[in-house]
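Read the structure below first, then the notes.
One protein chain is absent from this view; the other protein chains keep their places.
Showing chain A:
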């Protein structure tokens, strides 16, 4: 039904859809997976790193970006679109600090980004941003948050979520295994995030990028060795689980 109603974004289709927004969400679904898990003392973001061509330099591609010292963002979808939004958000974080002398809260900056995205669903001649963002960090009162924004301009807070390719699979995994007890430690939170990503990332470990945000500390990107340690532990646990199942049978 889309053919006549997906030209300009400002037009509703007869059955009440904004087709450009839905197409943008389709673009998100094609992007590489991003996952976020909120623990009690850390918030963890993980992304699937696309494998680079043979001759391409392996610069750690910035799919996880700092918006301010205490806010980190990962996204799924059109990387170029993300750059624009990230830039605007970074400026807003500083501008907020200058005018009210306080760092932004996670909710504020999420609302700002969502508001920006919404504007592009109601403007003439412009298309929506083709990205879905996961924002993580701590407010200055020490409370951790994880938010998600969509191309339509809506935002939600989550305990754990995924976006991008195979997001549904990852989310179902998280729903199954997320417990308050598990994420009460940093190790548990990071392990859950990595496990969730490993479900859908082909050839696992070398293609993961994990960022850990701790209360009052700068963001830390886990290096390859550290991720490897976690992956080895996870695989051992999986084996033990499989053994147990076999024994039961």
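What we mean here is this: a residue touches a chain if its C-beta (ideal position, glycine included) is under 8 Å from a C-beta of that chain, and two chains touch if they have at least 3 such contacts; residues count from 1.
Note that contacts and distances are computed from a predicted model.
The subunit not displayed here is recorded in UniProt as "Proteasome subunit beta", chosen from "Hydroxymethylglutaryl-CoA lyase, mitochondrial", "Proteasome subunit beta", "ER membrane protein complex subunit 10" or "Aldehyde dehydrogenase". Summary of contacts with the chain left out: across A:22, A:41 or A:68, the touching residue is A:68. Of the listed positions A:13, A:40, A:90 or A:185, the one in contact with the omitted chain in the full complex is A:90. By the touch definition given at the top, chain A reaches the unshown chain through residues 66-69, 90-91, 94-95, 97-98.
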